[in-house]
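Shown here: the complex without one of its protein chains, the others still in place.
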């Protein structure tokens, strides 16, 4: 079997001499044909060329091992072609306007001229490149056999790659006649940048043309290895573009800030960002998008955002005040591009919240702070007179305070949702600020509790379940901000107790709903005592009912029997000031009840203790009410009857006059001695019986608002009222109001006592579990355990530790670091 | 005989050096890298314009076998366990040359 050439064994060397000689002829002949074809291809005359013939020529050359030479020849030929033809055409297209200094775009007529010249030039470059690409594609196809062998044997890049590099060196990097320092690529770069500058100034430019030139830069590389990072676009054009953009946006940013309009700034910045993104898609390369974004972020946003946010009259503060959600949103979007924490924005928002919060705090405190001053310089009389009104007003203010905060909260909620895209960082910033100003008002807990009190007594009347729910929910959101939850609990308990005992709640459902909401928010521990109060109320109802049946069964014949509704309260669960019999330092003896009542009391005690032995009942005269039927003997002999609803103390007082002959009087001291009602309560009750104009059942001498020990009181048989039933409230007793200074001190003291107890309990709990603990760690754990209720004062904790050591619950076992041990 | 408008035509003509003509589907012919480039419409060489490829240095006998291979290759596209095509030993050297030439 044989294949073509004659060639066999040892004779081979002889045969061989001939072919080599002819082989160089072969090479030349084949090269001639290929060379002329190269020209035809470059002049777009390929249609009569036979691919097969050319391919075969190249193949033959490779077969005689001259492939590498062919490669070299083609390379050289292309180099010459690019030098003589393409490069000349490109440089010829460079007209004088293109050589002008780079930044003269602002002169209008020059700009137009330069632009026209630029488009012509870019067109030439684009065509040259596309021709070269197409032709080299064809040539590479024809020379494929050579390419395959030469690239494998000689480790050379494909002829296509090599000729692309030639285009780079001999066209783009061809020097420009008379301007030895410049090459074509420089002009290309400056021209494209000029066009982009025009577009930034609002002109319309030929985007596809530029895009095509960019394609070229993306298709050419610094090296024949064609590393992705070596694209000419990335190595030369892009840095220049970014630099130019930097300059442009630095100036633009400066200019925009100087106009002083934050909204305008944000609008422009947003538009610019969109423009640049579009530019990367349609005019330049998507590769640049992240980088130009960085430039914009740096030059336009990072450099100015803080200033913009704080611009006087247009900045974030104004936006918030005018509730300009769109503008705020733009600020937010811009900020979040450069800074995850959005510091300037959060700071501005926080400042504004705190400012607005302070205003609310201030307006709520206006009268409260005035009060003691008046007390100080005015006489006691004047002060007492004033007390009534300001205190009511304060309650209203407290409720207004809550309403204002809720309104503020609603405002910022909508800003957060609509402008800040429900951003987590913004939310926590807003929360912090609310918490800050709310807690800066020392009375916030009381105010909030009053708000609930007001609403549960009156506010929710006639509202649907959903509305009630929303209302309570609002209150709960505020509760979230309050740090000293125990203080709130104290007030809430106090107010709740009044509502319960005086049956002032509109809806027990709403009360329970409230409790369960608090439970969700603050925890079971927090609400358990409140729940017990409800339990006491329920049990008391049963007790009252069963007492009634008990009386019926025992068949008490007394027809004028006094009806009894009783509430038995567990002393630890209810507010201490209600339960305690002492006011201040003086020890208060139990008040003296009228005989009938005393009998009733005895009878109930008997009944109650029979089923609950071992308990102690203490009667809280200051809390109850009584319905009395009163007969007023008119001078004309007629008897006018009224049913009076009075406090228990008032009832005791009035009963005194039953035993008194008509026209006789009792002095204050006499009443006090006979009833042992605490002086303070007595004064208030006498005020409402003898001073309040509509409920003057008693007459006082001398007639004045104050009650003095020597004042005389008469039964007022001329009492007039249009109503059959008359309710005589106790002055400043029954309603829940803002506390005065004294009460406040009392509350604080009680609170501190309670806190001390909590802290000690926590310490003991922790130490019992850990047995041994370093001071610092103990502190952290204590703070951790209590934080849900209040923020304990560190000194207080230290004191409690010392106190526990004194009482030998714990002991100090080491000094450095201080360490405690649990004493079992 | 030269097909007009052949760049769209579904069939192409492959001609051996000694004048044998094989009319085969374009896609089948393009199994050969060389013929595929030859027929590449964008390059506009005469073969692309006429749809007729004359392969001067391949004989009819060999070209027939080459065409058989084109079909065999197409038939077995994306299949596993493809059985080898039967190649007469006396043709194998020439066929090897042709295969190399045609990048097949």
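For reference, chains read A and B in written order, and residue numbers begin at 1 within each chain.
As a working rule, contacts are C-beta pairs under 8 Å (C-beta built on N, C-alpha and C of every residue); 3 or more make two chains touch, one makes a residue touch a chain.
Here is the rule we go by: contacts and distances are computed from a predicted model.
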The chain not rendered here carries, per UniProt and among "Zinc ion binding", "Ribosomal RNA-processing protein 43", "DNA repair protein rhp7 treble clef domain-containing protein" or "Thioredoxin domain-containing protein", the name "DNA repair protein rhp7 treble clef domain-containing protein"
Note: the excluded chain touches shown chains A, B
Answer key for A:204, A:228, A:662 or A:824 versus the chain not shown reads A:228
Absent-chain interface residues of subunit A come out as 1-5, 7-10, 12-13, 16, 19-20, 23, 62-65, 148-149, 152-153, 227-228
On subunit B, the omitted chain is touched by residues 66, 69, 72-73, 76-85, 87, 89, 92-93, 95-97, 99-100, 102, 104
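As a convention for this text, only the chains that are shown with their structure count from here on.
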Subunit A residues touching subunit B in their complex are 1, 3, 46-53, 55-56, 59, 134, 137-138, 141-142, 144-145, 148
Contacts from subunit B onto subunit A in the complex sit at residues 33-34, 37-38, 40, 42-49, 53-57, 90, 93-94, 97, 101, 103
